[in-house]
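Input: one structure, supplied below.
Of the protein chains in this complex, all but one are displayed in their positions.
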Amino acid sequence: MFDEYLARRYRTTTRPKKEHYLVKDSAAIVGIGATEFSKDSGRSELQMVCEAVKAAVDDAGLQMEEIDGFVRFEMDYTDEMHICSSLGIPKLTYFAECGWGGGASCSTIVHAAAAIAAGVAECIVCYRGMNEASGRRYGRIPGTPSIMTAPRDHFGSILPFGHCTPPGWVAMFASRYLHEFDATAEDLAWVSVVCREHANRNPNAIFYDRPLTVQECVEARMIIEPLRLYDCCVDTDGAVAIIVASAEKAKKLKQKPAYIVGATQGNATEGELMTSYYRPVISGLPEAWYTGQELWRVTGAIPSDVNVAQFYDAFSPLIPMQLEEYGFCDRGKGMDFCRGGDRIRLGGELPCNTSGSHLSEAYLHGMNLIAEAVRQIRGTSTAQVKNAELSLVTGGLGIPTSAILLRN
Amino acid sequence: MAIDSIKDKAAIVGIGVVDFSTDIGRTEWYTACQAIKLAAEEAGVNIDDIDGMVKSVDDGPDPTYTGKGLGIDNLLYHSENHWGTSAMMNAVHAVAGGLCNYCVYYQTAHRASGPEKCISDFLVAREFRDDSLDMVRYDYFSPFGLIGEPGYVAMMYRRYMHETGIKPEQLGWVPIVASENAARNTNAIFFDKSITIDDYMQSKLIADPIRELDCAPKVDGSIAIVITTPERAKALKQEPVIINSVASGYALEGQNYTSYTRDVITDLPEMENMAKELYRVGGMGPKDIKVAMLDDTFAPYVPMQLEALGFCGKGEAPAFIEGGDKIRVGGQLPVNPDGGEIGQGRFITTRIVEAVRQIRGTSTNQVANTDTVLVASGAGGPADGMICRKE
Amino acid sequence: MSVEYNADQKIPHPAMWGVLYKSSTPFWDGVKEKRVMLQRCKSCGYWLNPPRPMCPKCRSQESEWVAAKGTGKIYSWVTFNESPHSAFKTPYEAVLVELDEGPRIVSNVVGINSDELEIGMPVEVTFEDVAEDLTLPKFKKVG
Partner (left out) sequence: MVMEYNPKIPTLRPYIDPDNQGFWDGVREHRLVIQKCKDCGLVIHRPRPMCPRCLSTEREWTPSMGKGVIYAYVNVIYQNAGYPGIKAPYSVVVVEITEGVRILANLYDIEPEGVRIGTPVEICFDDIADDLTLPKFKRLNS
């Protein structure tokens, strides 16, 4: 009954040639800076972003004048002009934006690496600052729909039905995923428990001092069926800044560079802002599948080479779904991969979300995951994986997404 | 294996223009898909081969919606940029860096008939913005009635008149030349014959010293541009227009149109920084440019750009534009032969379309043997520019 | 001439939006106490106008709010013949005043009609209660 054109087809003919992919090994992440993660920062997002950028510049051992590029989230409320006026950055030769909320996390690195590979800039700052906990919470009620007509038409098709918050949007995918692979709430609980274990080793995490058991997860308050309280990420006030520099410059700087082997984006048709319920199958994430296929193609790596992964986990079902889409296990086997938590725990086959990530450390639209991936390569993580050579980070789900692969 | 510069690493192979009007009667999603379909047909590129989409943030539906409307699956690269046509830089990086084969830059804006568009204009409720640039305007300017872009530009232009002594009769030549060129351009709907200096002087002073004719009128329209590498462009239908270089410019204490806190507020430091980078990467100078497509959303920015981009010395711009002879087609430096935004309505991508037509030789107002064209956008705020040349 | 307002319309004012941690709050608190407050970097004295969390020159985060004397010169002005907001009756002027301390702020004039206005004209601040919850700093001729 569904037309074959809608079936998932992976474009094999007109891909760019592998050797034309200049981003490989031409840029590296040299600096990470973050503010504290809290429930009430007591200051403006602009101030937190300035602090994060300053911390990242000091971490990299750079001078503020050496920054000549900025990449921001389209959703971010702080403009790079205002930040540069506060930090005294005299000259920018590159400034870009990435749309789609969490999906933009790794695509900020895609833009930065592409600009550096094209020789347009040397040091580019990617940042995200949010007062989600104390200020305005995204998705409480989207308020006035944004002014571009296509999303207005989209908001207009869901808001009248009270379907107006991200937990609801992702719960619709999860309801289908749990149904098709007959998984239970207890399976989901293992994902949150493992993330919390890792957060209990990370003093920066919001839930650093609060352990979590599977029993607590299963009996937690129901938010939007089938998602319970601990299946949802922790709203946070905070800011993270990441500095990407060219490979030659990275060698001369203070920290051990995390070289960018590949940085790709993915976008599938019939898509909407987290409500793409009109595809033949909605228990999968085609955007993540396309991103993964392109990532493995241009980097030449295969999923089993990856030593540590930071999956975007705004909600717990997204981790098993991504394990399938990025090729770590077969379709529908994501839950079995996570059951018991042994394979995704530190020391397991593929340690995931080693900083506690969105479920337990902080929800900063994926930028705190990139910071953790860089720490794994540097060997300074609180849940350090032994000889971590390849570190994967993925972007937001339900929307066009992105992913990056880092190496030492 | 980075490359040292993006000189001549991309080419424009197709342009699609949807009819400009003041009441287009279709949604932006409709005209965006239409423009991309036209551009792909003109370039001879199959719609399914398009694997990259870039756009300006304010104008048009997101790449996902446009991809959904056109049935394009698996976009490898998508990006949006806030300021002017700086998204073209992302397209050039994506194509040059091998991230995608065919990247489409599209802009769709229905400012005349559509909902209030301008994000930074006060009319759009902004209650959720935190401490960002636009909040500065609402905290410090709006209680005193300084609202709307004509007002912001007028505050700066008053100071420019004081410091350079430019007369309204001199600035009037920018809209006059624009109306002459627009009269010959079928896509420009706001002038069917040239205006005179008296028409300009009688134009209403909406925000003294800015007149109504100094501002680009609102228009509905949609444009798409297909970009790919010069090698791949050889196999396509149209004669490729090589992108010699692309650059963006920024300067300290900058704001969009309201940089009042600088020592000198009557020049465009962003445009100067962009021009230095543009000429350095492209290996060109102001002398090599045959046609200049300048940002004339507001007329006072045209003389300021002539100085910032090095086409004339500091303070010489008022004399340069007086009489209009130097900036007419056939003059020393033809400016906006298609009538610019004052003639066609506020739509920044019309400059790139005209640059492509000038180089292909298919413009309604063709300048003889044009081989290099400079396009500049974002006057008054973060600037971006591009130089394209014949193959 | 000074600005006239349409009674039924609400004058746009930052307090209208419940946005937390705004950097302009000290300015408007100062206006309530009939003083023009300006932000300055504690370590190098660079005027942070518009206010911001960090000083671009020395990048220190310590800043202080100082009361300006309130005298300055007209740096530029706009006469609105077409009103961009329903609260303002046309024609009215918005002026950019360069305070003697250096920074420039946007304001309105009181008791100066448009043909008297010229660049460099000395002015001094006066406070006008334009609405029950809103006082605005405006500028009038010196003396």
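In this document, chain identifiers A, B and C correspond to the written order of the chains, with residue numbering beginning at 1 in each.
Here, contacts are C-beta pairs under 8 Å (C-beta built on N, C-alpha and C of every residue); 3 or more make two chains touch, one makes a residue touch a chain.
In this text, all values refer to a predicted model and were calculated from it rather than measured experimentally.
Considering all chains of the complex, which shown ones does the missing chain contact?
A, B
Check the options B:37, B:262, B:360 or B:390 and report the residue that touches the missing chain.
Of the listed residues, the one touching the omitted chain is B:37.
Among A:153, A:216 or A:336, which one is in touch with the chain left out?
Missing-chain contact among the listed residues: A:153.
Among A:38, A:134 or A:175, which one touches the chain that has been omitted from the display?
In the full complex, the listed residue that touches the missing chain is A:175.
Spell out the interface residues on chain B facing the chain that's missing from view.
Listed in rising order, the touching residues are 25-27, 29-30, 33-34, 37, 47, 68-71.
Provide the residue numbers of chain A that touch the chain removed from this figure.
1-3, 5, 140-141, 145, 149, 152-153, 155-165, 167-168, 171-173, 175-176, 179, 221-226, 269-270, 272, 275, 277-278, 282
In the analysis below, only the chains that are shown with their structure count from here on.
For chain A, which other chain has the most distant CA centre?
C
Could you tell me which pair, B-C or A-C, is linked by more C-beta pairs in contact?
Per the contact counts, B-C leads.
When the C-alpha atoms of chain B and chain C are each averaged to a single point, how far apart are the two points in Å?
Whole-Å distance between the two chain centres: 33.
Quick one: chain A and chain C, Cα centre-to-centre, how many Å?
42
Multi-chain contacts in chain B: which residues touch at least two other chains?
Chain B, residues with two or more chain partners: 127-131, 136, 252-253.
Scan chain C for residues touching two or more other chains and write them down.
Residues 19-23, 56 of chain C each touch two or more of the other chains.
Which residues of chain C touch chain A once you look at their complex with the stated criterion?
Going through chain C, the ones touching chain A are 19-23, 52-57, 59, 61.
Which residues of chain B touch chain C in their complex?
122, 126-131, 135-136, 138-148, 150-151, 154-156, 158-159, 162, 204-208, 252-253, 260-261, 265
Which stretch or stretches of chain A touch chain B in the complex?
These residues of chain A touch chain B: 5, 8-11, 14-17, 20-27, 44-47, 74, 77-82, 84-85, 88-100, 107, 110-111, 114-120, 131, 135-136, 143-144, 147-154, 246-247, 264-273, 290, 294, 399-400.
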